[in-house]
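Presenting chain A:
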Amino acid sequence: MRKKFVLPAVLAAIGALLLVASAYASTGSSSGVAGKVAKKGGTLKVNVSNGDFTFSDPGLAYDTLSWSMLYTTQMLLVNFPEKPGQAGGQLYPEAATAFPVVSKDGKTYAFTIRPGLKFSDGSPVTAAAFQRAIERNLSPKMGSPVGVNVQVQKLIIGGEDFLAGKTQKISGVSAKGLKLTIKLTKPNPTFVSIMGMQWFGAVKPDTPYSTAGLNTTPSAGPYTIKSRDAGRNLVEVRNPYYKGTRPANPDQIVWTVNTDSDQSLLQVKAGQADIDASQPPAAQYAALGDQFGLNKKQFFVGPTSCILYYALNTSRAPFNSLAVRKAANWALDRPALLRLSGKYSGSRSDQVLVPGVPGYKRYDIYAIKGADVAKAKKVAGKPLSGTVTVFHSTSASQTARAQVIEYNLKQIGFDTKDRPVPGGLYYKTLGTKGADFDVAYAGWCADFFDPFDYINVNLDGRSIQDANNVNFAYLNSAKLNAAMDKAASLSGAARATAYQKLDLTIMRDYAPWVSYNNLNSVYFVAPRVSNFIYSAYFTSPDYNALAVG
Partner candidate 1 sequence: MFYFLVRRTLWAVALFIAATVITYLIFYIIPADPAKLACGRACTQQDVDRVRHFLHLDQPVWRQYLRFLWRLVYHQDLGRSFVNQQSVNQIVAGGAPVTASLVFGGAVFWLLLSIPAGIYSALKPRSIADRASMTFVLFGISAHPVWIGLILGYLVGFRLGWTPIAGYCDFFSPSFGSSCGGPVQWAYHMVLPWLTFMVLFAALYVRLIRANVMETLSEDYVRTARAKGASEPRVMVQHVMRNSMLPVVTILGMDIGLALGGAIFTESIFSLPGLGRRVIQAYNNNDLPVIVGIVVFSTIAIILFNLIVDLLYAFLDPRIRLS
Partner candidate 2 sequence: MTAILQVADLKTSFRTDDGIVKAVDGVSFSVAKGQTLGIVGESGSGKSVTSLTIMGLNDKRAATSSGSVLLDGHEILGVSTSELQEIRGTRMAMIFQDPMTSLNPVKSIGWQLSEAVLVHKDVTKKAARDRAIELLEQVGIPNPERRVDDYAPQFSGGMRQRVMIAMALINNPDVLIADEPTTALDVTTQAQILRLMKRLQDEYNMAIIMITHDLGVIAEVADDVAVMYGGKVVEQATVAELFDSPQHPYTWGLLGSLPRLDSKADRLEQIPGQPPSLLRPPSGCAFHPRCEFAFNRCPTEVPPLVKFGGPTHLHRCLLGDDTRQEAWAKKKAAMKVEAAA
């Protein structure tokens, strides 16, 4: 359902930084029943409704589904553990013996690979495996049509020349035996987190380049892909040479893609499938919750990185006025908007950041429990009038939500004009500078849990261009931009604290959005499935940990 989006710019950072990731904490709330020792064996049958892996090649894959699958096959330098809640969001050195040693200038990262690691074909994992992963990510011979690799080249010295086809090797990456050294163009506090992305898992040093991606290639994680028939299925088996501690409970994991979500739910109920990776139909959440109980044995709900909001167009009247934007934040009925998505579909929010992102703190600045018309009128300071244009996509759920907010806006004195835009054109229209709207639905899902990916990406006014914008509020405040730069340059606890303050400042003193929903992921598993560990990072269970034996 969601694509992950490219890390849009290189972080400017100063100072020598160590173990950036360790300062980050993820707060996945659901836990499941890890309880007893999970039984091994059996075949885990996963349906993927209305979707398929775009690629099973880690050099090309870039969607949450592919990543949650690759998580079971990949060995990364640093990885997330199969642990519930906050612990699951904290990186640990997996293939590396420890977090990297970073040079004084913050530009050289040195990893040491554990000895004795093996690929699923028995060959050893050395530093060259990770060098190859970076090369496959940037090589013009992979020619990634999805454009996923387009920013990493700017991080690493020699990356741009390599991408342009001028060199055969990336000069900034060297591998000698078990030593991997990476030289960066600039210090980067998030580089360790970036190495935790699935693109950088170990591949054999002779793995070829392929524009179409390889369906199967030896991997060093607990599982390996045995076969893939695109559009039909993907089969994983245990990696016989994996000696690590990560769980590998099912003997096999069989993914059947492009299933129908209604029939898939029946299959899971009947035990003909174990889980639908695309979640059950939203209309069924409430009934499933009532019947099976929340986070008990079969029905699980966990938070995602996604925040849904209404962007207020700060580039023109009436929302160029902070008081009016605040009024809108008091006037919009967040619980009503959530109810339209069904029970369990998310949590109310009036902030930019979501739980799990370092620096998140719940503020309750506005009317989070329902519309407060009196308060809205009061903060507006003057009687509101005129017509506001409401943008929404033509989908049924967006149309319904637009009706709610139009009602809310009328309550505080506005007239509204309804502007439905076809789904395929929605973000293109909205992202074009000067688009004729005052209020527009939007949503954001993070690539990785860093506040930069929410605040700087969506609200830095200097990034506004003629088209393809993501700053839908078109907010451009020099003071705020400077504060964002400052926060982005920090690391560790200081970074978290800075963003925590920034989150409050933005919503209280700028109010460019009416945030309303931190989306949940909802999963329903067959009766025989146990050991459900929810990863807020992948917004999915750790499939290798699910037990069906």
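Everything below uses one rule, namely that a contact is a pair of C-beta atoms (placed from the backbone, for glycine too) under 8 Å apart; a residue touches a chain by one contact, two chains touch by 3 or more; residues count from 1.
Behind the choice of candidates: all candidates are chains of the complex that A comes from, given by their letters.
Just so it is clear, the structure is predicted and the values come from calculations on it, not from any experiment.
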Candidate from this complex that touches chain A, chosen among 1 or 2: 1
List of chain A residues in touch with candidate 1 within their complex: 3, 5-6, 8, 43, 45, 47, 52, 54-55, 62, 143, 145-148, 150, 211-213, 226-227, 229-233, 235, 252, 254, 256, 258-260, 262-264, 266-267, 269-270, 272, 424-425, 427-428, 457, 465, 467-468, 470
